[in-house]
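Worksheet: the structure to be examined is printed underneath.
As you look at this complex, bear in mind that one protein chain is not there, while each of the others sits in place.
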Amino acid sequence: MRSYKEKSFQAITYITALTTIVLLMGIIYSLFREGIPLFGKVDVRSFLFTNSWYPTHAEPEFGAWALISGSLIVTVGALVIGIPLGLGSAIFISEIASGRMKEIAKPVIELLAGIPSVVYGLFGMAFLAPLIRQWFHLDTGLNVFSASVILGVMIVPIIASMSEDALSNVPKSIREASLALGSTKIECIFKAVIPAARSGIIGSILLGFGRAIGETMVVLMVSGGSAQIPRNIFASARPLTSTIAAEMGETVMGDLHYQSLFALAILLFAITFITNLITELVFLKRSFR
Amino acid sequence: MVNSRINTENLNLWFGKNHVLHDVNLSIYDKKVTAMIGPSGCGKSTLLRCFNRMNDLIPETRIEGRIMLGEKDIYAPKTDITKIRAKVGMVFQKPNPFPKSIFNNVAFGLAIQGKYSKCDIHSRVEESLKAAWLWDEVKDRLHSSAMALSGGQQQRLCIARALANSPEVLLLDEPTSALDPQSTAKIEELCLELKKSVSILIVTHNIAQAGRISDYTAFMYLGQLVEFGKTEAVFTVPGDKRTEAYLTGVFG
Partner (left out) sequence: MNKRTLNNYLGIGILAAFLLMTIGFLVVFLVRMFYKGLPVLSLNFIFRNPREAMTAGGIFPAVAGTFWLTSLAILVAFPLGVLTAIYLSQYGKPRWLVRTVKVAINTLAGTPSIIFGLFGMAVFVNLMGFDVSLLSGSLTLAILAMPMIINATEEAIRGVPNDFSEASLALGATKRQTIMKVVLPTALPSILTGTIISIGRVAGETAPIMFTAATFYSRRLPHNITDEVMALPYHIYALMTEGTKPEAQVPIAYGTALVLLLMVLTISAGAVAIRFSIRRKRKW
């Protein structure tokens, strides 16, 4: 009786653990099931590398290059802002701040991570964009620059908290050795501590990248939305995520447009999946703990 | 004539490829205190943990030989390990009460068996706490957290918790090494009282402690049982040079 209960409890935990794998497989399968039929009519190369996204025209065209480049440019912009702010904050909190300040700063960063993206989107749309428009004398503030700023701030908590962990895991002896050899605080940080925490820091940046490229609401609301390759940082862009979100409502289930949006999702999933896998396997090794 | 409660027969144990116990033949006598001494890493704790099959938790453990508890081989196939562990109680080096109330700590072993009434449990908890000389100190706060007790009290609580299962044998794994001298003395006295009703096997680093409380002493060295006999005999005329060297502090 007792061993029957033992076995069934263990079996239940085993089955629930399997559901995570089933869910992931299910997600991959459903993306492919809905998205792959597109490639019967559009060849993969022209989907990826031509620049003409006219899904609703009488003669629809599905060249997603402008959307892909929109995603990449906005994400790179976000990293340009997020890396210095996030890393700088992490280094300051971990290496320079007093214990008291650490105790305050860490929970605050955690709270920042909890702010819903749609609220950032609203802030960008109703506050930042008009300011950018005024300052730079533009027609509209809804552009790559504004989206990058907001996205950059959004990934600060990710980069900061994970790098901070990596930095504080560096053994004290490394710092002491460096300082005892006569290095200044900054030399110690940049020549001894950061190299020791390197893989964790790179991992945090990759996670930030994955988060930025997959973020929907901010780019949907702030990046402007025109399906053209952005020519400069004040041009409008239409990243993959916002294309999916904005156009899915107009499609009919199973038509080419619907399939093309799932094809974009496959691409997006592939990017984040590979980024994650590299991060996990190479830099963080969390899956093997 | 004393009866033996536990007998090991040519016990060998491996952790992976590491041969930890070599051909151990040891008897634990009924209602006596047996002390196991020996330098760190000699296998005495590992041997102790064979008697309630706690080594099963360590992956890649392999055992040969037999351990007889009364008439039964505790390593026989289809043995219910949980019953063995209820019969062979164990107290650990570091006091490890659960973060629960004092009462629930002692009641734990009975509650999980699910066959005792509330009333039974209550009386057994009281008996066990009395037997562990803790009742007077805690009877007014049975439902407050066990974590608030002092180290010595926590260790006696762990003894009471093991006693509640009415074990035949009590295994003590260096029970006083984390305690102050006063608490240690109290636990030693308690052992002398408890042996009236239960067989005790105690692992200790403290040779003097073994001399004070044990009837029999086993000396282990490098995974072998070097010497086993009445404590007076082992301490006064050790039969093996290694025992003598250890007892006189040549190595430790």
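Think of it as A and B in the order they're written, each chain with its own count starting at 1.
Assume a contact is a pair of C-beta atoms (placed from the backbone, for glycine too) under 8 Å apart; a residue touches a chain by one contact, two chains touch by 3 or more.
Small disclaimer: the values here were computed from a predicted structure and weren't measured.
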> Which of these, B:10, B:25 or B:96, touches the one chain of the complex that we don't see?
Replying inline: B:96
> Which residue, A:39, A:65 or A:92, contacts the hidden chain when the whole complex is considered?
Replying inline: A:92
>> For a quick check of understanding: of B:27, B:165 or B:209, which residue touches the chain that isn't displayed?
In response: B:165
> Residues of chain A in contact with the chain that isn't shown?
Replying inline: 2, 5-6, 9-10, 12-14, 16-21, 23-24, 26-27, 30-31, 33-34, 84-89, 91-93, 96, 105, 107-108, 110-112, 114-119, 121-123, 125-127, 153, 156, 160, 184-187, 189-190, 207, 210-211, 213-217, 220-221, 241, 244-245, 248-249, 253, 261-262, 265, 268-269, 272-273, 275-277, 279-280, 286-288
> Of the residues in chain B, which ones touch the absent chain?
Replying inline: 52, 54, 57, 82-86, 89-90, 92, 94, 96-100, 108-109, 111-113, 147-148, 158, 161-162, 165
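One rule holds in what follows: only the chains that are shown with their structure count from here on.
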> Can you give the whole-Å distance between the Cα centres of chain A and chain B?
Replying inline: 55
